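Only a single protein chain was left out; the remaining protein chains are all shown in position.
Every chain is named by a letter (A and B) in the order it is written, and numbering of its residues begins at 1.
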Amino acid sequence: MSAPVLIDYDTVVERYDPMLGLEVHVELSTLTKMFCGCPTEFGAEPNTQVCPTCLGLPGSLPVVNGEAVRSAILIGLALHCEIVPRCRFARKNYFYPDMPKNFQTSQYDEPIAINGYLDVTLDDGSTVRVEIERAHMEEDTGKSLHVGGATGRIHGADYSLLDYNRAGVPLIEIVTKMIPGTRERAPEVAKAYVSQLRDMLRGLGVSDVRMDQGSMRCDVNLSLSPRDSGVLGTRSETKNVNSLRSVERAVRFEMCRQAGVLEAGEKVVQETRHFEEASGTTRAGRRKETAEDYRYFPEPDLVPVEPSAEWVAQLRDSLPEMPGARRKRVQAEWSLSDEELRDLVNAGALDLVAATVAAGAPSGEARSWWVSYLSQQANNSGVALDELPITPEQLARVIELVAGGELSNNLARQAVDGVLAGEGSPDEVVAARGLKVVSDDSALITAVDEALAAQPDVAEKIRGGKVAAAGAIVGAVMKATRGQADAKRVRELILDRCK
Amino acid sequence: MSELTRLTAAELAEKIHSREVSAVEATQAHLDRITEVDPVVHAFLHVATQPALAAAAEVDAALANGNEPASPLAGVPLALKDVLATSDMPTTCGSKILEGWRPPYDATVAARLRKAGVVILGKTNMDEFAMGSSTEHSAYGPTHNPWDTTRIPGGSGGGSAASLAAFEAPLAIGTDTGGSIRQPAAVTGTVGVKPTYGGVSRYGLVACASSLDQAGPCARTVLDAALLHEVIGGHDPLDSTSIDTPVPAVVDAARRGAEGDLRGLRIGVVRELGGEGYQPEVEATFRSALSRLESLGAELVTVSCPHFDYALAAYYLILPSEVSSNLARFDAMRYGLRVQPSVDSSAEEVMAATREAGFGDEVKRRIMLGTYALSSGYYDAYYGKAQKVRTLITRDFAAAFGQADVLVSPTAPTTAFRIGEKVDNPLAMYLNDLCTIPANMAGTPAMSVPAGLAESDGLPVGLQIMAPALGEAVMYRVAAAFEAARNAAEGGPLIQRLENGLGVPV
Partner (left out) sequence: MPESTPDPASGAISRAEVAHLARLARLAVTEPELDRFAGQLDVILTAVARVGEVAADEIEPTSHAVPLTNVFRPDQIRPGLTQEQALSGAPASEQGRFQVPRILGEEA
């Protein structure tokens, strides 16, 4: 097959409207699988977390995990979906070795949640409402290792090895309606949607949503419509999109590739493609003779799920504040500009600042600490901000000590360093290191006089009116007092002594 | 010692629990009988000699210790249809694709039997994956009807029924999807019960048609079936479709029924089940049965269930559809037969070659039929419509049960036909299920009891009794009353009339 012709991106958006659709599979973080009591924990020895049901042994039967249903409803509610009063599971029939029953128990024309939306904020602050078609429950497949081919790929492999530990793990599939009108921002919108969906799911606590670990997977559907024509194009589905960046790149590539096909007068083939991380391109999957007919029918081994209005209302009340709403609220509460809010979010500090404020600190101080000094420490140690060994409560205590005049800013940093080093709580560090602001003026005056005496020329300058020169004396006094003087007070005394 | 094999399960249990006879003796007697006659009957695919004797010994030890029997049937031997998973015995479902397969787990029914101290003698022959009405579709050769070994014992559970009729076991477990317990019971002169759908756990029951399958008790008497019913029935959290209500008090109902008073009971005769296409002597025996029921005080009413005429068509759409999906798992990847056409065959090729070699004709036909019926474009016309017919049948039953407490019909249109007579004509074979299918479609309980022998061929005819969902008590009551009256009038149980078609003294 010849390499695809790619049309220049600007030309693509000039001539075509991209129609975007995103399907996201979320692996729930329940303790057990969707239809059996096997553990879902990652990393066990192969085929040690299986039972007759998830292995699909003859005679086995499924029983629905109530916690997974709860998670599904929470997800639906968070996406402003309607939770249906009655739904069923269905069998999706096809043969593949990673599916022990050669059918997947899923939901077909009766998903548990329908017709929702997610308001997605783009970098420039504008919002796009992405409409959600449905969210439904299904089970994951086993994992295959392909042996003998190049780079473990299926093509050219001699044989495969199957591990069914993952088979039966609960999945929620979230499908958007077609997203029109994104124009040249389609890649950005796709990425922002997946990113913010991820944040929302993380906030719900229903999944680890790690794209790199496969607990969140994204399929990108894209078609091109000639600009302003209203005629829909044929869409491709791209799988194996394993990061936010890949989502963006996959959309972009498909737009350019499909434009290339159309510009050459050919038709876009409806097919499944695979995203290739290394090159940022998509590759066609194996050509199938006919579209797959899954022969869906209602799962006879399971009975309908009918979430009561009471249960749904209870779950709705229990929803945590959604990230978007939360950001708006803290922005107002802490009087942040859009830029300041963005910095906070990008630093990964929002939750930490909020917790520090909840522990009693003023938002300005809390923000300043997390975004500057602590972010620096995190970078130096090569860890994420929330992995630093200091809690918001501890930081709030340090801020409190500064506010009460017991610590200077300099001493406060030393206290924080002590906590990070594992020396104990802020109070313990202060006591152990003897961190105390010298607030006794007579001691300070002595130190000031000594410093002035040691630098007579500087002292002369100060007396002559050059106030700025006091800095050198302040430095000397701070050194002499091992940083325990309040620099501000020292400066006052210097100027006073030099009158 | 062969006297032990003539006893009913209730009688045998009594002797074992009173320690007049040991469970080991009882088990050995049946094992000896199997050795003696099974080469001709071929009811068993596997005889678990050592495990059975060990289980029997355990029962004896417990009784010797002064313990109460684990259940009213502790120590009594039983034959288990080879469609139920047993971790210590092969489970083949009568198919080559599972030849020698040992499940790593037990079906709930098997576990309950063991816990009750019932001794599992072995696994019985069946039509492959429970699809058939004659046991001729077993990959391991047919079972022979003890009444006439040139004839079929019914199907799909011919092995279980034959083992009872040949006195190889006093109890058996079958499964019934369209009549696979009841029709064999009818043609072998034994008792077979299909409980309310959901009344007995399906966990470990290799699925044929998930929405129709039920395991049930088989025995030579109504009381024995009732005792067994109470051991295996009841809710199972491992089966989402199992009902969470107490097992109906069927033993009590059977005992009361045996007193023979059916006054106040209305018995509905289903107009659509009978008439043209039914062997005349089956009809005649059925009419005699109706007279007998009336003589016990019951009031006969004629009811019409017009949609029963469509039951067979709907069944042969629903069943293959579910089968095509349930049997997809047999693909040579994880268990069972693997056929590899060549050294570099792909997984897909191995799957297709294995299924071709491992499945018999009837299974293949139904898989293809089901694949067709579920295909997009055909779903609405076939599977979709069939599910609607199901609703109509359920409504017919509801209406009929408004006029009668139980419904009756012949269990099967004919007596046992000869081996080979219908095996090449699928549609002719399907007609054997005419009377039994409606109850599976509606999920309501039904059973067959021996009604009499056809005059010309001397072969057994069964009376089918059907009740509303969870109405097993009234069903067993009527069955027990009929059985007692029939036995009294005819000088003993029907099974005693079994001439030695085996050529081996009973």
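Throughout what follows, contacts are C-beta pairs under 8 Å (C-beta built on N, C-alpha and C of every residue); 3 or more make two chains touch, one makes a residue touch a chain.
What you see is a predicted model; the values in this text were computed from it and never measured.
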item	value
Touching residue (missing chain; options A:306, A:321, A:460 or A:496)	A:306
Chain not shown: contacting residue from A:7, A:22, A:38 or A:361	A:38
Candidate in contact with the missing chain, chosen from B:61, B:428 or B:489	B:428
Hidden-chain contact residue, picked from the options B:286, B:335 or B:417	B:335
Among B:49, B:304, B:394 or B:487, residue touching the chain not depicted	B:394
Touch residues of subunit A, complete complex, unshown partner	30-32, 36-39, 45-52, 54-55, 63-69, 86, 88, 95-97, 144-146, 148, 153-155, 157-164, 272, 274, 283-287, 293, 297-298, 300, 302-306
Contacts of subunit B with the absent chain, listed as residue ranges	101-105, 196-198, 211, 237, 240-241, 243, 277, 307, 310, 312-314, 316-317, 324, 328, 331-338, 340, 344-353, 355-356, 359, 361, 364-365, 367-369, 371-372, 381-382, 384-392, 394, 425-428, 431, 441-444, 469
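The definition used in the following text is that only the chains that are shown with their structure count from here on.
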item	value
Centre distance in Å when subunit A and subunit B are each reduced to the mean of their C-alpha atoms	57
Parts of subunit B lying in touch with subunit A, wherever the complex brings them together	84-85, 91, 93, 98, 101, 103-105, 107, 202-207, 209-211, 237-241, 321-322, 324-325, 328-331, 333-335, 347-348, 351, 371, 374-376, 379, 383
Subunit A to subunit B touching residues, read off their complex	52, 55-64, 91, 93, 95, 97, 100-103, 160, 162, 293, 295-297, 300-303
